[in-house]
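The other protein chains are all here in position, but one chain of the complex has been omitted.
Letters A, B and C mark the chains as written, and numbering starts fresh at 1 in each.
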Amino acid sequence: MSELTAENVRQEVRAWLKANWDPNLSLVAWRNKLVDAGWGQPEWPTEWYGRGFSAELVRVIEQEFARIGAVSGAKSGIRLLAAATLLEHGTDDHKRKYLRRIITGEDTWCQLFSEPGSGSDLAGSTTRADLQGDNWIINGQKVWTTSAHHADWGLLLARTDWDAPKHKGLTFFVIDMHQPGVVVQPLKQMNGHASFNQVFMTDAVVARENLVSKIGNGWAVAMTTLAHERRRADGLRSGAADVDRQAIVRGSIHEEEARENATVMAPYTWYPQRAGRVDLALPQALATGRVGDPVVRQELAKLLSLASAAEWTARRARATQQAGKAQGPEGSLGKLVASHVARQAQKVHTLIADMNSMLSGSDGPENGIIAEILVSVPAVSIAGGTDEIQRNIIAERVLDMPKEPRFDEGPFRDIPRN
Amino acid sequence: MSELTAENVRQEVRAWLKANWDPNLSLVAWRNKLVDAGWGQPEWPTEWYGRGFSAELVRVIEQEFARIGAVSGAKSGIRLLAAATLLEHGTDDHKRKYLRRIITGEDTWCQLFSEPGSGSDLAGSTTRADLQGDNWIINGQKVWTTSAHHADWGLLLARTDWDAPKHKGLTFFVIDMHQPGVVVQPLKQMNGHASFNQVFMTDAVVARENLVSKIGNGWAVAMTTLAHERRRADGLRSGAADVDRQAIVRGSIHEEEARENATVMAPYTWYPQRAGRVDLALPQALATGRVGDPVVRQELAKLLSLASAAEWTARRARATQQAGKAQGPEGSLGKLVASHVARQAQKVHTLIADMNSMLSGSDGPENGIIAEILVSVPAVSIAGGTDEIQRNIIAERVLDMPKEPRFDEGPFRDIPRN
Amino acid sequence: MSGAINFAHTEEQSLFRDSLRKFLHAASPTSRVRQMQTTESGFDPQLWARMNQELALPGIAIAESQGGSGFGWVELCIAAEETGYALTPSPFFASSVMAVAVLNTIAPNDPLLARLACGEVRAATALLEGPAGWQTECFTCRVNQHRAVGVKQFVIDGATADVLLVFAADAEGIGLYVLEEATAVERQPLTVIDPTRRLARVTFTGAPVRIAGTVSPAQFERIIDLCSIALANEMVGGISRLFDDTLAFTRLRVQFGRTIASFQAIKHRMAELLLQVELARSAAYYAAQAVDAGAANLSYVASLAKSTVSDAYIFTAQEAIQLHGGIGFTWDHDTQLWFKRAKSSEVLFGTSAWHRDRMIRHLEENSVAGGKRA
Partner (left out) sequence: MSGAINFAHTEEQSLFRDSLRKFLHAASPTSRVRQMQTTESGFDPQLWARMNQELALPGIAIAESQGGSGFGWVELCIAAEETGYALTPSPFFASSVMAVAVLNTIAPNDPLLARLACGEVRAATALLEGPAGWQTECFTCRVNQHRAVGVKQFVIDGATADVLLVFAADAEGIGLYVLEEATAVERQPLTVIDPTRRLARVTFTGAPVRIAGTVSPAQFERIIDLCSIALANEMVGGISRLFDDTLAFTRLRVQFGRTIASFQAIKHRMAELLLQVELARSAAYYAAQAVDAGAANLSYVASLAKSTVSDAYIFTAQEAIQLHGGIGFTWDHDTQLWFKRAKSSEVLFGTSAWHRDRMIRHLEENSVAGGKRA
């Protein structure tokens, strides 16, 4: 085998694609080829369908796929979080059973962590799992579950020990979503979208072998999942590939992939509006003539300044990291600053639209997009960790200020809860 | 004795003044007459120089004094807080010794509560009082002491028991300020004024009989003093008297009184600036032409709105009280809203003055008043209870939210402190 | 200023508020508000009938000579506040506040007032033509020979009202016209962010109208004042409700083994929120009293109230959702209903920025005239 340089890898994958890529294969057939060749998730270990590649080498492969428009392994959605969790904590049986179908896209997954009573306090989960014979019997309710309505499997955090301290009584399972004890209901948000689900589990069954953590060690496993989720959120902005437009031949597989993407992306259509659509502010101000209003000018300038400073702060953090230096506090602020940006954007859009901000749908400005901003922005400071939790984290972890006094130690059974 | 109606009282005091008022008496001579007749502090009990009058009847007397310009008992400064405290907690000897000279103005007082290490946490006092023979020996440092440089006596809170819980180990004394163990130094503020003092006590002596509280009960007595202080702050805006200009004959006593007032008021000359001088904002905006600037207009309007809404809130509280109804939350907000008003005023004055806000003294706008606003406003949210303490009080007492967990129980000796 | 401002409501006014609060609590729970959101008209005719028969709300600020109760703007604002607290969708704002403000100002003897007072008809007012046109100079809607031509936007209850009041340009300047017949007029409901407040676009293509009076600039400003003040008081109701509900929620919601009300950061925010709530209340109440006291600086006070309250409503609604966490963002939780009302009220009768500029205009005019701020 030749040396593992970027150039060697590039030559190898290019040659392999030349020999194998066929846009008229079915999605699953093609991806099974990828799995067998180790190109499906090349960062995974060699013993599990991968090649143990570094992020840099993975980028080379992504570039080569993109260059000719070849379809890659299924990457989107919760499935990769499931895979990462199983790779780290699952048994060999789990890996054999689930990983290949994750790459091929045959299975979709969801994450059953949050509950109505445990929002910011994820470890306060009260969904219970009781061992009866060879099965765990699950009872409880989960919420904010993206993609649960089409998921085949769920990553489940449930309480198995009510006498242990809060973080010590949780266990981590894989649950089959296709069973009568599991009922999924869409959860409608104030902006009219229903991106999430509620999942009701009533005597749902998890086979003994679908235990992922040791009993009582579920919190550590859930932390793995969440760490991967954060890492994904941070890494979403990677460099665009150098596309060879002439090399791209489109086939039926692309339609299949587009359908898959549409399903995965459906819950997220309003996310740009949630972030405030800074991009629309200046064009709207210019198009409506409202840019002439001194108050609009001030607030618009504040918005653009805030958004730029936020982006530059993120880029400073990355540049420092790339230079191999310890990251400063600037790396932990992105989530919190996004709330400021979105709220200021909401203000600016309201000022620009004036009375038109009362209108939505086709009657509203930008065919209802402005209205959707106004009723979506409140989510940005809540979803994925409220601003309050972010401030706690920044104060305690970045600024090393003292932790809050704890009132949730001792047996979980005795801790006040909702 | 005739019935105690407002009209009867008015007739009596008017007749007495007609017979006794002489603007060429010395201040002390005149006030001794007042004391003997019970007009000096008519709300005080009859056995202690007063007449036990209600606030309504006291107002009648004030009106009659004001009508002809007669000088009243010494009212200003800390002395009345001292009197109120002694009336409630002092021995008869204390009352005999101190009260008359408080009314005549012969003695001035100061309040030795705050310490460098106990700001918001007044009960954390570490000034110590140790009994040696018949004397208490005082060691420690007090701060923010208005008028200490000319005070004859001080109200002193000091710790006598280091093994008792924080609030239980304090004792309340009257200390003679004219002794070698007491050194008073002015404390200069960032705005250049020195309205307060630091008081250093080194083996200062308090005679045993100058104990005011029971040993270990000093906190309750201090609370009395502070309650009177708050009541005074609330009651300062009383209705103006109907002045009979023709009846006013001015004499040498008025000069003496003016000197007394000047001494008492000296520390407070910058207080209007501390509050932001809302009154100057519109005139300055008009005079400079800056009212034409759209941003100035917006911020000025916000300031005027805030100031008006604050005043109307206070008036709502009083109107409710006067109607005999339970006061709503609006009564507790005055201190906190004053910080908002002052900070907005600072912003507006800066916007109006633009580069001129860099200049102070005779070079600065309004002969330096604007500059004094800019460097005085930061005090408003600290002095007399920080905004943070105010928010705690509002949350806990008005909104009945849970109290902060305590970390200062048990023997004071063991509590972390500065 | 003619009369004195009362800083406390009278005993009668307090009782009136209590009875309204009880009535709407029972008759207009949020479950009912939500039902009305899905209906075409947007309101409950039976409830409106009860608001008329049991509470006489339609005629609250209409003169007794016209069959109304002859109460002042203070009482009307108490009713507005309570409808804002309960978020009751009803013709009250369009027909009993706005139309009455218009007619009382322009045509106090118009027979339409009597029909509004007894609840026989519901009126809407066609005013705006563009998204920011709170001045008569922008009106292009015209009346010629008793026929109206033009387009009006953002007409509250414009699709459902029985009678339309129309501001239109005519040979004399600006006139107030009454449209009773539904001929040559198209009333197009608009899709709105806040379904508890319905809007319509009304297109007049030669609709037959009768004149009710001519509109002077001062009268037009007074109408803006009266409506802004009533809206400010309605908003104070919404603010109070959001505050009450949020405070109650923080006491119940447990995270990390303690109620979230016990977290100092939450406590301090609730204290600041209370401050905003009470300042807003003071501004709105003062402005209502200023109407009945005949205050000379009504425009200043109205704009002060509208901008102060509007900012407080948005702030309170944002904080309310935030402090509720995820549940506060769901459709089924009630906070969103008030949030949307806060958004729609924010721009109705002028943004805060517009009103603040109007305050300073008033002060400039007074200062030029050598007058003093009241």
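The working rule: contacts are C-beta pairs under 8 Å (C-beta built on N, C-alpha and C of every residue); 3 or more make two chains touch, one makes a residue touch a chain.
Just so we're clear, the structure is a prediction, and the values are computed from it rather than from any experiment.
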Open item on the list: Given that one chain is not shown, what are the shown chains it touches?
Closed with: A, B, C
Task: Of B:7, B:130, B:244 or B:363, the one touching the omitted chain in the full complex - done: B:363
Task: Among A:46, A:308 or A:367, the residue in touch with the chain that has been omitted - done: A:308
TODO: Would you indicate which residue among A:62, A:256 or A:404 is in contact with the undisplayed chain?
DONE: A:404
Task: Residues of subunit A (touch criterion as defined above) contacting the omitted chain - done: 282, 286, 291, 294, 297-298, 300-302, 304-306, 308-310, 312-313, 315-316, 318-320, 322-323, 325, 328-330, 333, 336-337, 340, 388, 390-392, 394-396, 398-399, 401-402, 404
TODO: Mind listing the subunit B residues that contact the chain we can't see here?
DONE: 114, 116-121, 124, 143-144, 166, 187-190, 192, 293, 295, 343, 350-351, 353-364, 368, 371, 374-375, 378-379, 381-383, 386-388, 391, 404, 406-409, 415-418
Task: subunit C residues that touch the omitted chain in the full complex - done: 263-265, 267-268
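Quick note on the criterion: only the chains that are shown with their structure count from here on.
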Task: subunit A and subunit B: spacing of chain centres that average the CA atoms, whole Å - done: 58
Task: Distance from subunit C to subunit B - Cα centre to Cα centre, in angstrom - done: 44
TODO: Could you tell me which residues belong to subunit B and also touch two or more other chains?
DONE: 294, 298
Task: Touching two or more other chains - residues of subunit C - done: 258-259, 266, 353
